[in-house]
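Then we have chain A:
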Amino acid sequence: MTTLRHAATIAAKDLRSEFRTKESINSTLSFSVVILLLFSFAFDPSPDMIAEFGGGLLWMVFAFAGALIVNRSFARELPNDCIDVLVSSPASGAALFLGKAVAAFVLLFGIECVCLPVFGVFYNITWWRSIGGLLGVLALGTWALACAGTFFSALTVNLRLRELMLPMLLYPMLIPALLSVMMLTNTLLTGQAIPDDFTVWLRLLIGFNVMFTTLSVYLAETVLVR
Partner candidate 1 sequence: MRRKIILALGVVALPLLLRNLYVIMFLVPDEMEQGPIYRIFYYHLPAFFTAALCYLTALVASVLYLAKKDQKYDAIAVSATETGLAFAAVNLITGMIWGRISWGIWWAWDPRLTWALICWLVYFGYLMLRSAIDDPTERAKNSAVLSIFASASVAVTWKAIEWWRTQHPGPVLSIRTGGVQKIDPAMEQMLYVNTVALLLLGLIFVLVRLRQEEVQREIDALRRYAHAMN
Partner candidate 2 sequence: MDERNITFMFYGLAVAWGLLAVYAVLLGLRDRDLTKQLDTLKRMVEEKK
């Protein structure tokens, strides 16, 4: 209970300082929109093609955006050594991690919600036909990115070449989650419900989230207390 309260404090703090400077929001949002635009030039996709790889395309953009967001996650604590104060405070490592992961989730999810209509316009898709399922799947995929990303951000925060190292470690690990969420998004974008043989993807995505969240919460203290 205290852990959740502390996590909420950290998340609120992270979001507040992000909205104050808008450093990662602005850069990530413009970056995502530019990539979406570039892709639409590169492929000039027909409706059939979109049904086949629309989800993949969208999640490529989100994966890039996610790396940009989580890169700032622990780096935000570096100036003035704020991380020391947080670790010495009563908040546990798990609470710090969860708070930061939630903040990254909210930021990324917000950016995704802006990108979705842009995607619809550029690629001429009526994406809102199964909006409920789509948002649910987006949330699951975003949590996978935010959770694993924030944890690896803690692992790599003190490194030279941190901006490069984080995606190098993150993307290979995320392949199962990204693959599932791409498949699911593909179907949902065409307005169909998730077919029965796709529930395996859903299970894989949920299983991945459960396992990565558990491991991260369990190991956060080890990583943060040096």
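Picked so that all candidates are chains of the complex that A comes from, given by their letters.
Throughout what follows, contacts are C-beta pairs under 8 Å (C-beta built on N, C-alpha and C of every residue); 3 or more make two chains touch, one makes a residue touch a chain; residues count from 1.
Keep in mind that this is a model prediction, so the values were computed, not measured.
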Candidate touching chain A in this complex, from 1 or 2: 1
Of chain A, residues touching candidate 1 in the complex: 148, 151, 155-156, 158-161, 165, 168-169, 172-173, 175-176, 200, 204, 207-208, 211-212, 215, 219, 222-223, 226
